[in-house]
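Can you read through this structure? Questions will come right after.
Every protein chain but one is kept in place in this view of the complex.
On to subunit A.
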Amino acid sequence: MVHLSSFLLKTYHGGHIVIRLAMAGHKQSNRPFYRIVAAYNKRARDSKYIEQLGSYDPLPNINNEKLVSFNSDRIKYWMGCGAHPTKPVAKLLGLAGFFPLHPMTVTEAERCRALAEGAAPEEVDKQQEL
C-alpha cells in the first residue's frame, strides 16, 4: 500500500529554506543533540530535511568542550541559493569564524562582564566591611 500523504507533501513549498538546528532523535533520554540542517521553513523541527550540514553537541565533554562540526562548502552553497540561518546557528557560526561575530554574543558577553564586575566590587566591599 503506497502512502499517499508523502506524495501530497512532496512538491508544494510556499516557504523558504533555512539553516537551523534540529534535535537528533534521542527522544527518550535527557541528552539533547542537534544537527545543523538545511530544511524548508514550514517543516517540523525534527522532520525530513534537505541536507545535513553539521552537528552541535550542547553538553560539554570530558575536556569541557562543546563540539560543533559543519560542512563549509555545502553551507556556502545553500547560502548562495538563498537560505537563511537562524539566530543560534548564526551565533555558532560567528563564534566559529565562518560568519562575522553576532552582535548579541558581544552584548551578552558585555552584560556578563558588567554583572561580574558589579558583583566583584560588592564582595570586595563586604570583605572590607568585615
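By definition in this document, contacts are C-beta pairs under 8 Å (C-beta built on N, C-alpha and C of every residue); 3 or more make two chains touch, one makes a residue touch a chain; residues count from 1.
Operating definition for what follows: contacts and distances are computed from a predicted model.
Undergrad: With one chain of the assembly withheld, which option in "DELLA protein", "AP-2 complex subunit alpha-2-like", "FAD-dependent oxidoreductase domain-containing protein 2" or "Small ribosomal subunit protein mS26" matches that chain's UniProt protein name?
TA: "Small ribosomal subunit protein mS26"
Undergrad: Just to verify: which one of A:15, A:32 or A:103 makes contact with the chain not shown?
TA: A:103
Undergrad: Touching the left-out chain: which of A:80, A:97 or A:118?
TA: Touches the omitted chain: A:80.
Undergrad: Over the whole complex, note the residues of subunit A touching the chain we left out.
TA: For subunit A, the residues touching the absent chain are 76-77, 79-82, 99-100, 102-103, 106-107, 110.
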